[in-house]
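Of the protein chains in this complex, one is absent; all others appear in place.
Each chain gets a letter, A, B and C, in the order it is written, and its residues are counted from 1.
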Amino acid sequence: MDFTSVTFSDVTRNFGRRRALSGVSFSVEAGQLAALLGANGSGKSTLLSIASTLLAATTGIVLYGTATAAAGGPALRNRIGLLGHDLYLYSELTAEENLRFFAELYGLDGVQRRVSDALRASALEDRANDPVSSFSRGMRQRLALERALLHSPRLVLLDEPFTGLDDSSAIALRARLARVRATGAIVLLTTHELEAIDTIVDAAYVLSRGRCMPLAPGAGSLRDRYRRQVQA
Amino acid sequence: MKCFRFVRAFLVAAMMLGAPALSLAQQQPPKAPEGFVPVDQVPGQEELPAKPLVAAAYGVAWLAVLIYVFSIWKRLNAVEREMADIARRIEAGGRR
Amino acid sequence: MTFLATAARVARKDLLVESRSREVVYTSLLFAISCMLVFAFGLVKEGRVVTDATAAILWITIAFAGTLALGRIFDRERQNETLRALLLAPASRAAIYVGKLVGVLTLLLLVEAIVVPLVMVMFGATLFRHPAFMLGILLAGSLGYAAVGTLFAAMLARSRSRAALLPVLLYPITVPVIIGGVRGTAALLQPEADLVVARAWLTMLVAFDAVFITLCLWTFEPAMTE
Partner (left out) sequence: MSIPNAKLQTPRSGSRKPETASRRPEVGSLSLFPLLLLIAMGMFAYAPFMILNAPYEATMGLVQKIFYFHVGAAIAMFVAAFTCGIASAIFLFGRRPGADRVAFAAAEITVMLGLIVLISGPLWARKAWGVWWQWDARLTSTLVMWLVFQSYLLLRRFGGPGSEKLSAAVGLFGSALVPFVYWSVNLWRTVHPTTNVVPTLAPSMRGPFLWCVLAFLFLFVLLMTLRVELEKRRTRLDDLYLALED
């Protein structure tokens, strides 16, 4: 199955007596990069979890094209790539073993080619046989991103991908995201590093205490607009 | 946990052995002539009076049920109070 | 086919991780030996082990070590939230459960491979007079224990106070496995091995495995979606 848009309509998620998301509605098209902004605990990660189908919305619908998560099943999961804050890598395994395991688990063809492509993209070819536990945060982050992109997913979900990266890694990541977007992927990411995404972002949404609002257009950088909106 | 409450209930029951079942024991008719023949012939068993055992058993059953109903009732009341409180807060917030 | 392939991959990955760190096998093995030691203080009288105690020591040791291993294996999947990555894969969830189960079972059998001979030597028990029965009881018992344990450890992985809750949940539910293992082994350990009784226990264990693995396969998918 495939789809060219993701639509959230009135998505609400409760955890007991706490409302993590409240009536979130927006939609992202293929070839777009949308950023979710907001303070810690504003519901960004919850929204990504719901988009990844790992978490179900309490009320409201998420549509992948025209299908719901329940209808999509494994075929839908095959089109989604998620880079969580915890990176989803086995630290005892080497970079190559991590990639190979997930490539096989996803039932991909040309495993060897994809793995070496991913190693090249993450600039870890010379460390391919070192365990992930010996990697720096930046290296892990690059590897984790390539792991999430192994199966060329349509929907790419990234939770704080810029955290802990130095400037050159951030620039490399931005270039990588621009390439992913250019292939027709729907990119949805959360971040606090507004400068890092300023030039590539197509749409931005501000989450505040579970509510989602589009970032108002206006003059100035992304950071300026965000600050204006939050203070208003 | 509910069980702690029940354990407490059991202790209380053991102390006041048989309030509910006392009347039952008093009306006890004369014992059947053959008495009881225990399955195991443990020595000293015949001396064991049956009354407190029966009384305790019934006492525990009654107490457990009563305490449980009481606990539900208390929890219902607590929820009710909390609900009224919240409803008030929502209304106050709405008027603001 | 893909079901088994997925399960095999997940299991192989678990064993590869374990072969790198060897943490689970070492800790649960050492824990198992400590258990045996503690039991010996209580159950060995005048140099002789109390009747039937050997079987009990063997199975309680397996159960305790199994809980430790289960907790650790799923802590590992939680460390970098790799359990979420597994659940996100387009593979059938039941296949992932089976893969984890095979991994857990292999590690448990590995520990048993050392604990069983140790019990034989230290308590002077001739366990393998009827090797087919003994192996069958060990295998069926471990499988049932690991099957239920894997399900509950996986579900508890994202729960608070999981370290305390796992044994509390697991031991009552695996009571038939423990009874079956202990009584079956005890029947084999009698001076004149009671094969009829051992067969009855083996039957019970196999039936338990069949019912509970089926239930686990059904339950895993709905229980893992939040």
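In this text, a contact is a pair of C-beta atoms (placed from the backbone, for glycine too) under 8 Å apart; a residue touches a chain by one contact, two chains touch by 3 or more.
Please read all numbers here as calculations on a predicted model, not as lab measurements.
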List the shown chains that the missing chain touches in the full complex. A, B, C
Option touching the unshown chain, where A:Ser9, A:Ser133 or A:Thr163 are the choices: A:Ser9
So which bits of chain C touch the chain we can't see? 148, 151-152, 155-156, 158-161, 164-165, 168-169, 172-173, 175-176, 179-180, 183, 200-201, 204, 207-208, 211-212, 215, 218-219, 222-223, 226
Across the whole complex, list the residues on chain B that are touched by the chain not included here. 1-3, 6, 10, 20-21, 23-25, 27-29, 31-32, 34-42, 45, 48, 50-51, 53-54, 56-58, 60-61, 64-65, 68-69, 72, 75-76, 79-80, 82-84, 86-87, 89-91, 93-94
Just checking the interface: what residues of chain A touch the absent partner chain? 5, 7-10, 12, 14-19, 22-27, 61, 63, 66-68, 70-71, 205, 209-214
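One rule holds in what follows: only the chains that are shown with their structure count from here on.
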Find me the chain with the mean Cα position closest to the mean of all the protein Cα atoms on display. C
Which chain's mean C-alpha position is the greatest distance from chain A's? B
Rounded to the nearest Å, the gap between Cα centres of chain A and chain B is 57
Can you work out the whole-Å distance between the CA centroids of chain A and chain C? 38
Mind pulling the chain A residues that touch 2 or more other chains? none
Quick check: what residues of chain B touch more than one other chain, meaning two or more? none
Could you list, by residue number, the parts of chain C that touch chain A in their complex? 2, 6, 9-10, 13, 16-17, 20-21, 79-82, 84-92, 225-226
For the complex, which residues does chain A have touching chain C? 49, 52-56, 74-75, 77-78, 80, 82, 84, 86-93, 97, 101-102, 104-107, 131
